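A single protein chain has been omitted from the complex, and every remaining protein chain is retained in its original position.
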Amino acid sequence: MGFRLSASLAFLAVMGAGTAALAQNEIKIGEINSYSGIPAFTEPYRKGWQLAVDEVNAAGGIGGKKIVVISKDDAGKPADAVTAANELVSREGVALLTGTFFSNIGLAVSDFAKQKKVFFMAAEPLTDAMTWSQGNRYTFRLRPSNYMQAAMLAEEAAKLPAKRWATIAPNYEYGQSAVTVFKQLLSAKRPDIEWVAEQWPPQGKIDAGAVVQAIAASKPEAILNVTFGPDLVKLAREGNTRGLFKDRAVVSFLTGEPEYLDPLKDETPEGWTVTGYPWYAIKAPEHDAFLKAYQAKFNDYPRLGSIVGYATMKSVAAILAKASSTDTDKMIEAAEGIELDSPFGKIAFRKSDHQSTLGAFVGKTAVKDGKGVMVDFGYRSGAKYLPSDDEVKKLRPAE
Amino acid sequence: MEFLAVQFLTGLASAASLFLVASGLSIIFGVTRIVNFAHGAFYMLGAYLAYTLTERLSGPLGFWGGLLTAALAIAAIGVIVEIMLLRRIYRAPELFQLLATFGLTLMVQDLVVMIWGPEDLVGPRAPGLKGAIEIFGQLVPRYDLFLIVLGPTVLGLLWLLFRRTRWGVLVRAATQDRDMVAALGVNQKWLFTSVFALGVFLAGLGGALQIPRDAVSHAMDLRIIVEAFVVVVIGGLGSVFGAFIAAVIVSELNAFGILILPKISLVLVFLVMAAILVFRPWGLFGRAEGQPRQTLGLTIRPWKPFTRTERIAAALAALVAALLPLVDGAYALTVAAEILVFTLFAASLGFLMTVGGLSSFGHAAYFGLGAYGAAFVAKSAGLPMEVALLVGPLLGLAGAVVFGWFCVRLSGVYFAMLTLAFAQITWSVAFQWVEGTGGDNGILGVWPSAWAANPERFYWLVLAITATGIAALRALAFSPFGYAMRAARDSDLRAEAIGIDRKRVQWTAFIVAGTFAGIAGALFAFLKGSVFPENLAIPLSIDGLVMVLLGGVETVSGAVAGAIVYKALAIWLVSQAEFSKLVLGGVIVTLVVAFPKGIVGFIEDMRARRPRAKAAAVAEAAE
């Protein structure tokens, strides 16, 4: 026993000795993400923020100081993310925290930020709770929320003639709230719609054949899909073979993102209405510049993760520059209402709920040269799909 | 009606791949008694290899040849693993091999990302089986029909292999009685190697066969492994036919279950397993196991309470630990507090496993229940931390009372799997009951009271509770009750013959262990400020097992050392290393080979080797 504890103490002491003196001419940024958990997203995401860091520092940094990102893996677990956040704040002395992918991890870090009074810029987590029911003064979010994406898709869905709708969504908070919001928004626009079936496969474990059969049996005219990743592949394959998508409209969350669309190759189901990122066909100078820089640096094409990583770090840099301080209150003050450029055009962080107005592309899927692509797409600015400040006030807890 | 018939066919197709993987697992367990946690990793590797081969080769021959070659290559890898790794540790205590295969699994998870990249891969469709056939007016994929035929075909081939060949007869004999085979003068080494090769061949084939219908991804292994275990246990360990029937039952229940309860898939297999094990303690086609292999007590060095010197050393260690805030800052303290929390968790599981001989695969349930209990008290009832720390663990206790009552009716791997089933059922409640538990978004804002909010104070609080808890568990191990537990563990027959109510003793032990895990969980909730379903999920239960096994299951407090080493290593690697799982897995595999009795078991061996006179003198001086 004596041996064990003293050994562990020695270990901790060694770890402690590593604390480096704070460099005067740099600003440290703490970054946490699920690098080992969901590398398909986080690898392009990492490249995205690396590019942004390079650009910021090449342009002279912030007030003459270079930004340095200290990046940590959370292994896909909220508890590990809190450990990492602790390390970044207590040991590395970072000015602020950023990153995270999964909603529950984003929420855990957000709550940590609130408790420790640290600025937190959430990159990806989609849950509406981040900015609304569990929102707090220290947390901002870049990515268009679940609600925003549901609103964009519901708008398109309302134009469809279909009246009988079925839903397929992964059985966890993201899938549940996506379906709830979509149903609510679509039914509001189209009271004639009937919801005839729902399937809730466990995330990552869809029994696609059985799910497809069960949905088909309810004879829907349209289907909402919220699954992604390997589940989406299985669903698409079974659905194609079993003719589920034939003569049926499908509206699908995230499917147009290269992370999820590219693996499908020639098996991409055609004509689905999806949110996504058609990097190959966007015609905008902001995006062109980003695309060129990204391809030059990495010799690879960007995924949506790249955009998220890039825009997150650019937002952080803009906030630091505006605050010209690493004091948390000053950064919050600077961030509220800040406007900046992103590859998708101008975005702003709303004062009322700390949500950015970054939008998404909505379009249709198609197959071109054996690859899945988005066609007939358009950019939807997030600002249009967010509730008003008054409504938001009711959603957020009083500070 | 037609629809139901087609749904039945769909269920059968799902059953086929599940059966392939499960049958391999069952065969391996039956003969070698290895709980092959890496079976899912072999399945995943089979899929990745098949992907690469079928992308390179063309035509029907290329495709089918590619699948078969991939499976054979996996079998070859299996042979290497068996010879290089498993052979060295067959004599280690039961379940120790689980640790080795767990390490392998971690390594493979990172390796596939390194080799094949992070993106999901979609393999080609099977030539000739691309489309669908109309049956009862519904489209059924040809590939499904192929799988439906394949399942029973493989079952038939295995039956022929086991009934019609000398090798098969040996395998069956070994499944029933390992010692008998040794007595027959059979080369047991190569029998084990060949059985392991066949088992992982089936896993590799199962994975390869998925590529026309699934995406190949780095998370495939975990998706299949738990389900495969469940199927093996439902069918009865070592029974290939049982695995087939169980795969069909599970798949069909799922195919029809989702028509009524679309959310049932999450928990279905575990409900089925719990129900079956409660009524048939050895699965559907399993047989009652004879007296379990005497693994504990192989080291003929009876446990001794601490000598006075050792007790002083332990107290000094606690004192030194209490001085940590003087040398290091907030981060080190939170890490140390986390390690301490897991030390208590591991000690509680270790108490159950080493003193009680009960290997729980679902110990995280009581940790998680304690955490949720504390969160409910703190958040829903709005009571302060002090109350939450007292009341929270009671939820762990309550869970252990209910689940333990069922579990102690079983023994060995069946006991382990029933604990797993209950843990998963508890997890699914935490995951699904959004109104009560917040679902997967968890409960936030569970922070300590103001007086304990700074890292030093909270660290001291955790240290005090953990040290007391570990000391209490250790004292219990040497108390009359500890003797009763060891008696029930060593010989059920003798225990009953001298009036010991084995079930009551083990049930009580289960409740004690669950309560201490609950205390650890409640502390963890306040350490992290939040509670999530992952706090009672399988990975945490596995972590607990790893800590205990790493420390040494034949030692009283090995779990403490195992927890400190494993947790410190894991935290440090996640923080520092790019491919942390690869390194962590490699370290575990190395430790397994270097210390087949665990770290503390190894230290005790070294100490025992010192001249006896010296040891005797020390003991005399102390007592």
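By written order: A and B. Residues from 1 in each chain.
The definition used in the following text is that a residue touches a chain if its C-beta (ideal position, glycine included) is under 8 Å from a C-beta of that chain, and two chains touch if they have at least 3 such contacts.
Keep this in mind: contacts and distances are computed from a predicted model.
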Missing subunit (named according to UniProt) among the choices "Chemotaxis protein CheA", "NADH-quinone oxidoreductase subunit K", "ABC transporter ATP-binding protein" or "Anti-sigma factor antagonist": "ABC transporter ATP-binding protein"
Chains in view touching the one left out: B
Residue touching the undisplayed chain, where the options are B:Ile500, B:Ile519 or B:Val600: B:Ile500
Contact residue for the chain not shown (choose from B:Ala423, B:Ala484, B:Ala513 or B:Val531): B:Ala484
Of B:Ile115, B:Ala453, B:Ala475 or B:Ala594, the residue in touch with the unshown chain: B:Ala475
Residues belonging to chain B that touch the chain removed from view: 294, 296-298, 300-303, 305, 475-476, 478-484, 486-487, 489-491, 493-501, 505, 508
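Here is the rule we use: only the chains that are shown with their structure count from here on.
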Length of the line joining the C-alpha centres of chain A and chain B, rounded to whole Å: 32
Residue ranges of chain B in contact with chain A within the complex: 3, 6-7, 10-11, 13-14, 110, 113, 118-122, 130-132, 138-141, 143-144, 212-215, 217-220, 223, 251, 254-255, 258-259, 262-263, 265-266, 306, 310, 313-314, 316-318, 320-321, 324, 327-332, 334-336, 338-339, 431-432, 434, 439-442, 444-445, 447, 455, 524, 528-530, 532, 534-535, 557, 560-561, 564, 568, 571-572, 574-575, 579-581, 603
Of all residues in chain A, those that touch chain B in their complex: 1-9, 11-13, 15-16, 19, 36, 39-40, 42-43, 72-75, 77-80, 82-84, 86-87, 89-91, 103-104, 107-108, 110-112, 114-115, 127, 129, 134, 171-173, 176, 198-202, 204-205, 207-211, 213-214, 216-217, 229-230, 233-234, 237-238, 241-243, 259, 262-265, 267
